[in-house]
Structures are given as structure tokens and as C-alpha cells.
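A protein chain is absent from this complex, but the other protein chains hold their places.
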Amino acid sequence: MKPILVFQTDFSYKEGAVCAMYGVVKSVDPELEIIDGTHELPKFDTWSASYRLYQSMAFWPKGTIFVSIVDPGVGTQRRACVAKTSDGYFVVTPDNGSLTHLKHWTGIEEVREIDETTNRLKGKNTVDVDVFHGRDLFSYCAAKLASGQITYEQVGPKYPLDEIVLHQLHEPIFNQGEVRGIIEIDDPHFGNMWTNIRTRDFLNTGFDYGDKVRLTIRHQGEDIFSKSVHFQKSFGYAQKGDVILYNNELMRVGMAVNQGSFSQEYGIRHGPDWHVTISK
Amino acid sequence: MKPILVFQTDFSYKEGAVCAMYGVVKSVDPELEIIDGTHELPKFDTWSASYRLYQSMAFWPKGTIFVSIVDPGVGTQRRACVAKTSDGYFVVTPDNGSLTHLKHWTGIEEVREIDETTNRLKGKNTVDVDVFHGRDLFSYCAAKLASGQITYEQVGPKYPLDEIVLHQLHEPIFNQGEVRGIIEIDDPHFGNMWTNIRTRDFLNTGFDYGDKVRLTIRHQGEDIFSKSVHFQKSFGYAQKGDVILYNNELMRVGMAVNQGSFSQEYGIRHGPDWHVTISK
Partner (left out) sequence: MKPILVFQTDFSYKEGAVCAMYGVVKSVDPELEIIDGTHELPKFDTWSASYRLYQSMAFWPKGTIFVSIVDPGVGTQRRACVAKTSDGYFVVTPDNGSLTHLKHWTGIEEVREIDETTNRLKGKNTVDVDVFHGRDLFSYCAAKLASGQITYEQVGPKYPLDEIVLHQLHEPIFNQGEVRGIIEIDDPHFGNMWTNIRTRDFLNTGFDYGDKVRLTIRHQGEDIFSKSVHFQKSFGYAQKGDVILYNNELMRVGMAVNQGSFSQEYGIRHGPDWHVTISK
């Protein structure tokens, strides 16, 4: 079987962009299977693009080709690339920070710049168009790769791994009886917030399921949230409406309101300036 | 051909949850076909989950496997099950009310609790995770069933049908020249409201297409809406902006504003305390 193409973009389905892009794939090879990862990434947000790739990739069959297009620099000098991860997946993406988490947590084995002379859609419908590489470059190149019309080597020239554009990652600090981290990302739908604290490390620091702990969230020098909450395995261990600390789906410490929105109810967002302290 | 997997959840596409879940399916068997039923069910709303299953199931080929995940009780004691309907479909779902309409209107022939020791995803990416049975349990078990790797009997032990968790259903009351029912559900996009009054019964009570009837909606003892409106076969029989009573796609009596939103314009919602009276 040919590898599956999994797409994630910030395009939404509000107009015809996704449809045109998928048409390009099917015109290269109608047998290719396309799966929506998501088209609702926050606009221009390459950090989210990076996190979502990392979040879901390992659950797919080896060889799956991810096409990730959050591309505020489309048509400018940023590189268009195909990365090969150390565990055998491919990512077709602008090289703009979207590979940050994969490079750190999974490893990138090789990265190649897409050769536009051979791997870009041409034809009367694309004359001078330089705002939609999702359609004319990334989808087209990914489809050729998935279909076997080009090898990975034929994507274009390899370039050094240390030239990959990266966001800064932040590591939590573990002291006996206290952990300090940041809110790395949100679950924008349910309003759960995910820290950069790995649950395994959290448990190793002496915390355990069932513990009552103090959770403090600071932003710009101010305490936004500070309460005693339980650490549990799932939401339902808290009363409806109560805050809970839990082991999230990526095995990080998460924060939620049971059947509510932690983010909305307490005005909490994410980023390196959202500091989390958990203590006994 | 292997049965199709139709998914409905309240996850949205705003982050990587659906993508991870579909990856699990494809890792079990890349040949399986996945169709989005919807990922926009109202959060935590097992009533809507139940209604939407009932709304669309009969239009699918027999044998189709529905995976329905609205799961506020994930990781707690609620059962995870696979139900087999009397007309030959399968539903993989938490047993939390999501089977209400199917049990009443279609019939459940058998229900089995998913055996987590055999039918749950294991591996380094799921250690201790108990908040995402959509990925680790329901999708994985559904994929094994669809793929033929397990039989329905191998899902897990059968349990009595009368232990299935149900919401309360409400029946309309028919008198000569008058019908009393409730607004069972909305169409949240177009703002149409759907009653629990079957059109066939409505016609048998003496109403007919073209009739002008009095429509009254009461909520908490107050008349929210009371007007004379037409009962017709479609929206376009009303002037743009006018209210119309019609035979909806499930052969229930519905209420709409032609090219408008009945729900929004009149502040009408749904539930057992939203009473509808239609009289001549």
C-alpha cells in the first residue's frame, strides 16, 4: 500500500483552498488516501503546527507522510522542505519552526529542500501564483512522494539538520516536593491546559495519583491562579466544575475543569511566560 | 469489503485528538475506511450523541461500525461497550446514554463490555493515560472489529440489555385537533427545531399539508412563541423570514424560519421543558 497523506493546516474549510489542494493530490495519483489531521490550527501559528505533529504522529503507521502548512512566509525566502524523522515518518512543511518538537523529541534523520523546478505544479491555473504553496508545492510534492513517482532523494538537495528553524523549548525544573514548568499549549476546544512537565518525572519527584497539591500559575509577575487541587488519572475524579491536575494524553501534567473550561473560567493562556508551580 | 468506520465525537478538529485516533485505526489496519460523521457534537452532550446516531444510521450499509465518543466520564466506572443493533449495525461507545434513541427506535440486539486487557492500545505512548479512551480503547477496539482481527464476541463479555444507561424519552400526546409534544433537539446550524411529534401521527390526528395551525411554545410556564403558521412540506413555501411548520428529514414535525434561524430569532432551545402545542 502507498503511504497515507495526513494534512494539517490553518486554512479552515471556509473557502475552496483545501478542496483545490486535495484535487492536486488526486490529479497526481487518484489512489492516494488523504486524511484530515486538522485544518483548524490557529492562523500563522507555527508553534501549534509543531506541537500537533508531535502529538499525533507516533500513532500512525511508519512511512505516513504528514503535510503541515502553516505558512505565513509563503512566497518569501523561507525554505520548503521534507523532513524524515528518526522513527520513519515524513513531514512536508515550510521550514519555519513547524519541526521544533519533532526534532527535539523524536529526532530528524534528514531534511531536504523541495526542488521547485521539478516538484512544483505547473500549468495555466498557477501562473505567477506565489501565495498558495500548500496547493502548488507541498501537496504536489507530497503526492509525488507518496505515489512513488519520486524517491525521497528526488525531493531536492539535503541540507544540514542544524539549519532547521526552531522555536525555543523550555524544560521544567524539579526540586524535591516542587516542580516548576510552563504551559506549553492548550486544548482550545475543551479549555484544558498542558504543561511541559512529563508525568513520569512528576511521579519521580515524589508526587502520586490522589495527592492534593498546590497549583500556582503566574503570568507577568502576578498570580493568576493558586489553589489546592487533586492530581488524578482523569477528569471525572473531580466534582463537575472543579479544577483537576491530571496525566494528559501525551503523558504531561495537564490542568482541567471537569466538564468546564479551565482556560476560559480562569483567563489562562499558554506560552513561555505562563509559569506553573506545583508543590506539596 | 471490510465495514466502514463512522466517527462522531465532541472533540472538534481544533487540536490533534482526532488525528491521533485515526492514526490508531490505520495502524491496526491501513485498509480500513474512516468517515467523519461529525466531530462537532456539543461538548459532554450524550443526548445529542444518541440523537445523531439515530438520525443517520439507517442510511448506511448494514454492518457499518459507528464509533461515538462523547465521554465526560472517561477513566471512571462507566462501561465502554459495543452494541449490536437489531437491524445489523455496530456502535462502539461509552455506555452513558448515547444508545438511548437507538435502543428505543431501532432496538439493541446485544451489548458487550470492551475487555481492556485484550482490546486496548498498549505501548510507550499511552502509559497511565486514562483521559483518551477515544484513542486508546474505542478506536483501537473498533478497528480490530472492522478489520476482522476480533469477532463481535471477542469484544468482551455480554451484559444484560436492561443495564444500558438511558436518557428519558418523551412521547407526544394526541387529541383531536391538538398535539402536545416537546422540542427534542435542534439543528444548531440552521436554527431549525425538531419536535418529538411524528409527522405520520400528526397527519393521522387530522392535520394536513397546507393547514394553517396555531403553534405555541411554552417554557417554564411562559409562552415563548404563539402564532398562526402554515404546515408545509418545505421551507420555501413560507415567505423569507416567516415561520413554518414542516415535515423534517426524520419525519418529525419541525419548526423553521425560511432562510433564517427560528432558534435565534425567537430565543428557543430544546429539552423536555420546552413544550410545543399545535392546534387547529
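A and B are the chain letters, set down in written order, and residue numbers restart from 1 in every chain.
Definition applied: contacts are C-beta pairs under 8 Å (C-beta built on N, C-alpha and C of every residue); 3 or more make two chains touch, one makes a residue touch a chain.
In this text, all values refer to a predicted model and were calculated from it rather than measured experimentally.
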| item | value |
| --- | --- |
| Residue of B:200, B:214, B:227 or B:269 in touch with the missing chain, whole complex considered | B:200 |
| Selected residue (touches chain absent from view) among B:61, B:107 or B:148 | B:61 |
| Contacts of subunit B with the absent chain, listed as residue ranges | 1, 4, 6, 8, 35-40, 51-52, 55-61, 64, 185, 187-190, 199-200, 233-237, 246-249, 251, 254, 258-259 |
| Touch residues of subunit A, complete complex, unshown partner | 11-24, 26-27, 30-31, 34, 36, 43-44, 72-76, 125, 127-132, 135 |
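As a convention for this text, only the chains that are shown with their structure count from here on.
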| item | value |
| --- | --- |
| Gap in Å, rounded to a whole number, between the CA centres of subunit B and subunit A | 31 |
